[in-house]
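With one protein chain removed, the remaining protein chains of the complex are shown where they sit.
Right after this comes chain A.
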Amino acid sequence: MTQWTVLYRKEMMEMVRNYKFLWIPIIFILLGVMQPVSSYYMPEILDTFGGLPEGTILEMPTPTGAEVLMKVLSIYGMLGVLILVLSAMGVVSAERQSGVAGMVMIKPVPYSSYILSKWAGLLTITLISLFIGYVASWYYTSLLIETVAFERIFQSGVIYSIWLVFVVTLTLFFSTIMKGNGSVAFVTIFVVFAISTVTSILGKYMKWSPATMTEHTGQVLLSGELNSSFLLAFITTIAILIVILISSIQIFKQKELLE
């Protein structure tokens, strides 16, 4: 067994023991199910709590299944990102702070194995949570509203996961270069927010931005077809990911472990 596998298994074991494998998917399921349920019951909810005058006729257009799922993804884009960043912020920094990173690196472990095992661990929890939550959301949507072709769900889920992978990779990077968990989370969220905002404001010039993944997701969900600029965004996102990972490894090498 390579050292990478040993480290990856340790990441998995840690997430099982501290219940991350339980509560992060549960949060994604809850966030995903809430949207179709609340869209479906909206007239009743308004009726009960709205305090509308007698005789008001509520006529709400029922959203299409694709619209509901798009809302789910936009919730994942805010709360889901927040949860993922907060749960991943200490991935390297906490181990450096406690000194256990030094205990690992004192053995002949390649620096890349350490960082890449962390990355793989984050990817695993992110992808599992997203897919379970998204499928649960799809199930409730088809139950209550209308069925969306699973093919579209799958495609949009894959495209959306690229954006979340980008977010957790960024968290890993900041966790490597900074020490305080709080500042890692703050800076990561700030950067993610900045990228999203700049991308939506300067849409014309930002067709390469990783944040356009969210737009492409919506496109696939609604029309089933990919925008032509997807390939460009995909390639630059992968390139940025590689650069971030390589610099994380290089920076980690220079850090003084065991203080």
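The definition used in the following text is that contacts are C-beta pairs under 8 Å (C-beta built on N, C-alpha and C of every residue); 3 or more make two chains touch, one makes a residue touch a chain; residues count from 1.
Definition applied: contacts and distances are computed from a predicted model.
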Which of "Fumarate reductase iron-sulfur subunit", "Acetolactate synthase", "Stage III sporulation protein AA AAA+ ATPase domain-containing protein" or "ABC-2 type transport system ATP-binding protein" matches, in UniProt, the chain that is not displayed: "ABC-2 type transport system ATP-binding protein"
Hidden partner chain, touching residue among A:I106, A:L231 or A:I246: A:I106
Selected residue (touches chain absent from view) among A:L86, A:L222 or A:L257: A:L257
Interface with the undisplayed chain - residues on chain A: 1, 3, 6-7, 10, 14, 17-18, 98-100, 102-109, 256-258
